[in-house]
Structures are given as C-alpha cells and as structure tokens.
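To keep things clear, I will list the structure first and then write my remarks on it.
The complex appears here without one of its protein chains, the remainder shown in place.
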Amino acid sequence: MTTMAFPIPRPTHPTGIWNWITTIDHKKIGVLYGVTAFILFLTGGIEALLMRIQLAGPNQDIVSAEIFNQLFTMHGTTMIFLAIMPLSAAFFNFVIPLQIGARDVAFPRLNAFSYWTFLAGAIILKISWFTGGATNAGWFGYAPLTSVQQNPGTGIDYWIVSLQVLGIASLAASFNFLVTIINMRAPGMSFMRLPLFTWMTFITNILIVLAFPVITVALIELYFDRSFGMNFFNVARGGDPVLWQHLFWVFGHPEVYILILPAMGIVSEILPTFSKKPLFGYPAIVLAGAIIAFMGWMVWSHHMFTVGLGPIPVTVFTITTMAIAVPTGIKVFNWMGTMWGGSMDFKTPMLYAIGFVAMFTIGGISGVMHSMASSDAQQQDTYFIVAHIHYVLFGGAIFAIFAGIYYWFPKITGRMYSETLGKINFWITMVGFNLAFFPQHFLGLDGMPRRIYTYDASMGWNLWNGVSTAGVIILAIGILIFMHNIVKSWRKGELAGGDPWDGRTLEWSIPSPPPEYNFAEIPTVYDRDDWWARKRREVRRGVPVAGGSGEDEHHDIHLPQPSYWPLVVAIGLFIGGIGLVYPVGMYAISMVGVFIGTVAVYAWSFEPVNDPEEGEQAAH
Amino acid sequence: MSQEHQVAEEHAEAEVHTGHPTPLTYFKVAITLSVLTALEFGLFYLEWLSYGIIPVMGFLSAAKFLLVAMFYMHLRYDNVGISIFGRDVPIFSLMFVAGLIVAAGVVFALMALFAFFTGGA
Amino acid sequence: MAQATAHHGEHEPTTTGLNHRKMLMWAFLGSDCMFFGTLIATYLVYKNRSITGPLPEDVFSIPVTTVSTFVLLMSSMSMVLAYAALTRNSMKTFRIWLASTCILGATFVGFQVYEFTTFANYEHKVYCADVGVKELTPLKQQLAEKCGTEDEHNGVVEEVVGLTPRTNLFGSTFYTLTGFHGAHVTLGIVWLLSLFFLSFKKGMVTPEKNLDLDLAPLYWHFVDIVWIVIFTVVYLFGVFPGF
Partner (left out) sequence: MLKSAVILNKLAGVVLLGILTALLTGCTTIINPQNPQSTFDTLGPVAENQLFIFWVIFFAGLVVFIFVEAALLYMVFKFKRREGDGDPAQTHGNTRLEIAWTIAPVIVLVVAAVPTVQGIFYADAGRYISANYQAAADEGRFLEVDVIGHQWWFEFRYPHPTNAGEQIAVANEMYVPVGEPVVFLLDSVDVIHSFWVPKLAGKVDMIPNNDNMMWFEAYVPGEYFGQCAEFCGVSHANMRFKVVAVARDEFDRWLLHQANPAAEPSDPLAAQGKKLFRDAGCSGCHADSNSVIKLRDDGSRIPGRTGPILNHVATRLNHLGMFRNSDVDFEDASGRRLYINSQGMPADVTTGRSFINESMLQANLKEWITDPESLKPGNLMARDGEPYIDPANELTEVEIDALVAYLMTLK
C-alpha cells in the first residue's frame, strides 16, 4: 500500500517540552492528567479554604456574599469535574493498558485529544474568575437563577461552555477506554479475569458515555435560553424550572458513581495486595459494581425530595435509593472478607485504602439517612448534606486516589516514596478530615443551611464551624506534606524495582517505570491475578522469580508516533468555546475555532497512522 | 493503515462466512420500509382509530427501526459475543441497546413525573 | 481465553476480532441515543404546555413530512447499496450510490429548511364559511372570532403568527430537536462527500480499505432511525388530538 504523501511530518521529539506536548503515550498522558488535575484540586482546595475561613466565626466579613457564592460554585464544579474525574482518568490512562497487557490504548491520538480538551475546558472555567465574575448559581445551577434576567454576566456562560468542552473530553476518553478494555486484552484475559480496577473503569466509562449526553442537552437548552431567548426554563412562557433539575440529576446521580467506582476499583487492588490474599468474592464485587451503575439510573430524584413531586414519586425514589445500600454493602463486606485472615502490611496505600472503607461507610450511611425522604426533609440543603458529600467524595474518592498515587508511584516514577512521610501524611489527613467534616453533621442537624456566606452568632453554630475550619487547616498541612513527599521522592527517592509490593496484576511484571512499549512480549494470561499466580507457580517449580527487572529492548516493536493534531483540535475547541461566551459579530470568534478544528480533524485523519506496514507484518 | 487493512480483510472474510446480505435483501428491506411509511400515512387519516393510533403507529415505527438496525446496520450479522459471567453478550448490540434502554427509560420516567399520562398540567 | 481466539484465529490484532473504530462507532451511537432521548423527553414533557400558539396541529403538514421521511429512508437504502458495491469492488456503482445518498440527504435537509421557513412565516387562515362545519384548532378558533368584524376580508380572516424558537415552548423544543437531527444529517453529508472525493484518489477508498465505508453508513442509518422515531412521536402523534 502506498504511504500517503502528507505535507507536515509527524513530530519526533524524544525529550523535552515538545515531547510532552505531542506525546500520545498513554503513560505520559496519564502523568499529564494527574499533575494537571492535582493542581486543579489545589485551586479547588484554596477556594474551599477561603470559604472555611469566612465561616470560621459568625458574622464575618472576609469575603463578600457575591464572592462567596462564586467560591462554592467554583469549588464544587472544580472538585467534581476538574479534580476527581481527571484524577481517575490519570489512573485509567496509566494503569489500564498495563493491567490488561496492552501496548497502548486503542486510540492513542484520541487519548491525547482528551487530555488537551480537558485542559481547554479547565482553563475556560478558571479564567472566568478574571473576566468579570465566575459562575455563582451552585454546581447544579438551578434554573431560573441561571437565566439572563437573574444572572446577566458571563459567569454562567463560561460555566456552560466549560462543562460542554469537558464533556467532549470525557466522552472521547470513555469511548477510547471502552474499546481498549474490550478489544486490547492480552490473550487469555477474559472478562472474569480482569483486574478489578479495570472492571470498575469499564463500568464507569459506560456510565460516562450514557450520562454526559444528558447534561450536554440540558446545557444546550440553558444556553439557548440565555443567548437566543428560547423558553425552556422561562417560567413566564410556561417553562418549568423543575425540568432542569430532573435533567441535571439524571446526569448528576450517575455522575457521583462515576466519581466513586474508580475509587472502589483502586481499593479493590490495594487491599488484596497488602493482605496477600485474593479479593474475597470477586464475582460478587464485580456484579455489585454493575448493579450500582444500573440502579444509579433509577434514583436521581432523591436530590429533589423537597421539590414537591408528590408522595408517590417520592416513595418510589426513596425505595430505589435505599436499595443501593445493598450492593454497596456487598462491596464493603467483601473488602472486609479480603482482609480477614490476611497478612496485612500497613504501607501508606493500605492505610489509605482502609481509611477509605472506614470513611466511605460513614458517608454511605449518611446517604441512606437522606434517602429516606421524611428525614431528608430536615436535612436537604443543610450542612448534613455537605458532610455526606465530603465523606463520600473526600473520605471516599480522594482517599482512594491518594491510595492509588502512593500505590502506583513506584511504577510511574521508578522510585519509592518516603514511607515515614506517607504515614505522617495519612494520619494528619485522617485527623484533619474528620475534624473538618464530622462536625458538619451536627451543624446540619442544628439547622445550618448550606450555601450561606454568613450566619448569626445566636444560632449556636459557632463552635462547630470553628472546629471545622481548624480541621481544614490541619488537612491542608497534610496535603502539603503529601506534595512534599511526592516531589522529593520523584526527584531522588530510592529506586523501586519492578515489583515492590509483591503485586498481583500484570503492571508489576514489567520494569518501573515501564518501557515505552510496556510489554516486550505480550503476556498470555492463565489466571485472575495472573502475575501473582505466575510468581507462585515459578517458586514452586524452583524457577527464580522473573520479571519486574527489565528485559531486553531490541524487540521490533512499533509504537504509534506523536502527533500535533489532537492539540490543534483542542485549541480549536477552546477558541470556539470562548466565542460562544462572546457572541460578537455572528459568532466570528467561534467560526475561527471551528475552522481551526475542522482543518485539524482532516489533517488528523489523513495523517499516516504510524509505522510502515512492512514492519507491522514482520511483527506478526 | 496496515492494522486496519488487515482487520478489514478479516472482516470481509467474516462477512462471507456469516452470509452477508446481498443488494437484493437491501432492496427488499427498502420496499418494506416504504410500505410501512405509506401505511403510517394512510392510517393516520382513519379517524375511527382514535387512541388506537398510538399503539399502531408505535408498532410500525418500531418495525422500521428494527429493520434498519438489523439489516442496514448489520446488527444481524457482525456482532461478536464476549463472555461476561459465562454468558455470550453480543457486544455491538449491547452498546447500542444499553443506550436505547436507558434513554427510553428516562423518557418514560420523565413523562410520568410530569404527569403526561395522567393528563395533568 | 475463549474469546481471545474466538473469531478469526491467531492473527487477529484485537481481542474480540472486531475493529476498534467500528466498536467506537457503536459506543458513540449508544451515547447518541441518550442525546436524542433527552431532547425527545424535553419535547414530550413540554407538549401541551405552550401558553400561546401556534401548536403542532396548526403548522404540521403530514403529507410533506411523509415525503421527506421517505426520502431519508431511501437514502439509507442507497447508502447500503453503495457499501455493497464497494465490497464487490465496483467503484463506479459505488460512486453513483454514494452520490445519490448525498443528494437524498441534501433533499431531506432541503425539506427541513423549507419546513422551518414556512413555519416561521406561518399564515393562519380561517374561511368564515367553514366555521362550525370544520373542527378548528384553538388558535384558529381565536381567529374565527374575528369573522364578521372589520378584520374579515372576502370571508377569510388571516393572520401571520410565525412559529420561531422563541414563540412558545413548542417552538423551542421542536426546533432544537429537529434542528439537531438536521445538523447530524448535514454532518453525515459532509462525511460522505469527503469519502466521495477521496474515492477518486487512488488507493484511498478500496474494497480492502472499506473501513470508513463501514462507519459512515452506521452513522447515516442511525440518523435515519432517529428520524423514524421523531416522525412518529413528533409529527404523527403531534397532530393527534389528545396525545
């Protein structure tokens, strides 16, 4: 076959900044995702810190009401869309191909595109702080507070556009990982042998693929209302603000499972590894994950118990929501079954994983308390909810993400983090976290509404708000220690070797950091936890444990080459998106973005995919 | 392009094995689709059908939907199963039908919540 | 294990033997179901909630839309015939069918443009002689009240009450739903045209490399399927009183 003449040669930067910009290596993209998302997590954390300082005492005036409203809206949006989701995506990128025994994801360039588009969306959201005010209607942006009449500035528009761009990034990534997991498993890696993290990623991506179009449509409708005077949520023309709530939560509830399922996957990897036991009830855990994902579609109105849906819908949603505790309980109990009788080694990842189980259970139980609509009538929109969300999101998702960072740190960097600092970090975080968020339960039950920028001294909320703020400061110290540990160890930690934890899954069978091609030879899988089983087999047969030590490099492995185009398409989206916020001259700016994007899409699809085919033939 | 090239080749082969439809089949399907559309159009003007029109039209459009999906989109033919929990799940159908079922569920649930069926508001 | 070797033997580069891009396409279609599902849900939820006219029964013309539906269905047929021609390596037939698909698709879009413009400039007419004989839509009943007043000319009352996306909830939901469908069709035409022109370049579109011709048709048929649903739910049921 002829190789097409293509005007622009593919980039070939072995190192340096251009290497990172044009890379389509899933491991590097994973690192990019991780670092970017962590920085964004800090920005969300600083927003939270400001809120907490304002609320530390009654009647304080440190930030104004307007700023406070922007702070919590940006905080929620940032943490959910710019921190946890991309941090999970970082693990998808780095870990999934390694766990299933693949050389890369199914669409390496699409993968780079996802990352750059995510970055574009993040920048769009964050620059709105500096363009006349960020969005201020809460992360779920209830109509009609988001209408032009109520909210004439550009904050809401930035929020809409940013979420749309982030949606494109998430969807592209999810299609990619679905195909990767279905289609790039090593020989013998049947579905019931998939590592649990891969399973949960698979389920999460199905959820993303189905949930994001819903928010896309809701945001389109909102945008049309704001920009073209349409009537979707316009009460005066018969529109119903409750429709926005339904559309948002049809997306929003699956979204919270999108946040927690990867975390559950991470924990399901770490607990067996450090207990030296296989996961207890693997099929049950997988099935429970699938059931949670499926039932996640039937519960959304539990966010709307006070909306006045009528007693029958409220009863239905109460019962479906309560039912979700059952599959989740299956997971929790099976994790405990995994540890039971194990030989537990309390390395930092393990501490965080156990912390996850402990803290997530608290958040889950408070979730069940809201699920009973009668008691939720007193809890809805109070700090009791704020406590719930932080127990499941911080005590759940973030704990698991920290566990995952520590766990895979040696694999990613080839170096060991400092165990002492790791432990200190864990305990400070644990104490700070509980101090910060447990008292919020009390505040909520004492009637403190959420989203208030101030409160009166006579309300009896002073003490616990003060404690909560103090807890956050401790928490922040913990996070600083974490950063210190990571940065220091990355630069000069001890060398880790390929398999520091006596790992179970395939990523531990290769050197750390993994070579560009991952596996010199695509492994054939005979067992669940194949690497662990292989080691034990070999020990039994007296063969020295191989692997994890680096092997010969001179394989004729052809890897996909870097490309400029994913970045250029993302730039097109960025410009196009900004143009939607400022519809000057019939969307002239957007047209520029669309033009750049279109040219780049064509260039992308004509770009020769990679190596000449002779090489490929030879490889087989 | 090589990888895809190969796949395509394998694929064409596979289609031969599974008895891919001929243009004649496609043509027959097209005729059926036209007839069904004509039927819809005709039935539409039968006023005595009253509310009966809803199930009838629903059925006809579902039939059209299935014909296109099965034959034109080849769901009948190339739809390899993967084994999950010991069951063979045809993967393309799974992907599409998952979207379809959830979408239909959401549409109906929202209609019920907004009292569409009970004639409220 | 089973599926690793399942379908096509050892040489298969993918686990299932299915092509990556085709699988992505199916996942995308599943996702797009949710996209249109949400738009349709919005349309249905807001049905009968518009405060002012015009309503579906005022503007829709079922015969016209039946014709455009037919056109789109036929484009699906010519699409699949193009695909079949390509696999048989008859490039000429292939191009003919591909071009006719584009033309049929463009015709459909043309119908939509026509529909939108007539709706936007809709003129309601009531022949006063008909009043009482024929059932009138609420909007026309309103007009009929003007019969016998100065607004009546030669036994006819008429008024331009265009339907735009701003007019009422029906306008907003209808144009958004069908507009996004139209945008999908337009995108499909661009894709097919690209393939059409590429097919003149040697080696770009060949029976062996028919991959794009596997994806574009899938997309095209999906858009067709969506229209089947829209035609029934929005048009046929839309005019049906009591739905």
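The chains carry the letters A, B and C, assigned in the order they are written, with residues numbered from 1 in each.
Simple rule for what comes next: a contact is a pair of C-beta atoms (placed from the backbone, for glycine too) under 8 Å apart; a residue touches a chain by one contact, two chains touch by 3 or more.
Every value quoted in this text rests on a predicted model; they were computed, and no experiment measured them.
Peer 1: Please provide the labels of all shown chains that the missing chain touches.
Peer 2: In the entire complex, chains touched by the missing one are A.
Peer 1: Give the residue, chosen from A:L71, A:I84, A:L119 or A:A373, that touches the chain omitted from the document.
Peer 2: If we include the chain that is not displayed, A:A373 is the one touching it.
Peer 1: So one chain is hidden, and I want to know which residue out of A:I398, A:M430, A:I510 or A:I596 touches that hidden chain in the complete assembly.
Peer 2: A:M430
Peer 1: Among A:L145, A:M192 or A:A470, which residue is in touch with the absent chain?
Peer 2: A:L145
Peer 1: So which of A:F438, A:W501 or A:W531 would be touching the chain we can't see?
Peer 2: Of these options, the touching residue for the absent chain is A:F438.
Peer 1: Which one, A:Y455, A:W501 or A:F574, makes contact with the chain that was left out?
Peer 2: Answering carefully, the residue with contact to the hidden chain is A:Y455.
Peer 1: Under the stated touch rule, tell me which residues of chain A contact the chain that is not displayed.
Peer 2: 64-66, 69, 137-138, 142, 144-145, 150, 235, 240-242, 275-278, 280-284, 306-308, 310-311, 314-315, 318-319, 322-323, 325-326, 329-330, 332-334, 336-337, 339-346, 354, 357-358, 361-362, 365-366, 368-369, 372-378, 380-382, 419-420, 423-424, 427, 430-431, 434-435, 438, 442, 445-456, 458-461, 464, 536
As a convention for this text, only the chains that are shown with their structure count from here on.
Peer 1: Sort the chain pairs by how many C-beta pairs are in contact and tell me the top one.
Peer 2: B-C
Peer 1: If you average the Cα atoms of chain A and of chain C to get two centres, how far apart are those centres in Å?
Peer 2: 36
Peer 1: So the centre of each chain is just the mean of its C-alpha atoms; given that, what is the distance between chain A and chain B in Å?
Peer 2: Inter-chain centre distance comes to 34 Å.
Peer 1: At least two other chains touched by the same residue of chain C: list those residues.
Peer 2: Correct list: 2-3, 11, 14, 16, 18, 23, 27, 30-32, 34, 37-38, 45, 49.
Peer 1: Residues touching two or more other chains, restricted to chain A: which are they?
Peer 2: Within chain A, the residues that touch at least two other chains are 1, 178, 182, 190, 209-210, 214, 240, 243, 250.
Peer 1: Of all residues in chain B, which touch chain A in the complex?
Peer 2: 1-5, 82-86, 91, 95, 98-99, 102, 105-106, 110, 112-114
Peer 1: Considering the complex alone, what residue numbers of chain B touch chain C?
Peer 2: Going by the criterion above, the answer is residues 1, 3-15, 20, 22-23, 26-27, 29-30, 33-34, 37, 40-41, 44, 51, 53-54, 57-58, 60-61, 64-65, 68-69, 71-73, 78, 80-83, 91-92, 95-100, 102-104, 106-107, 110-111, 114, 116, 121.
Peer 1: Which residues of chain A touch chain C once you look at their complex with the stated criterion?
Peer 2: 1-2, 106-107, 171, 174-176, 178-179, 182-190, 209-214, 216-218, 220-221, 224, 228-232, 237-240, 243, 247, 250, 602, 620
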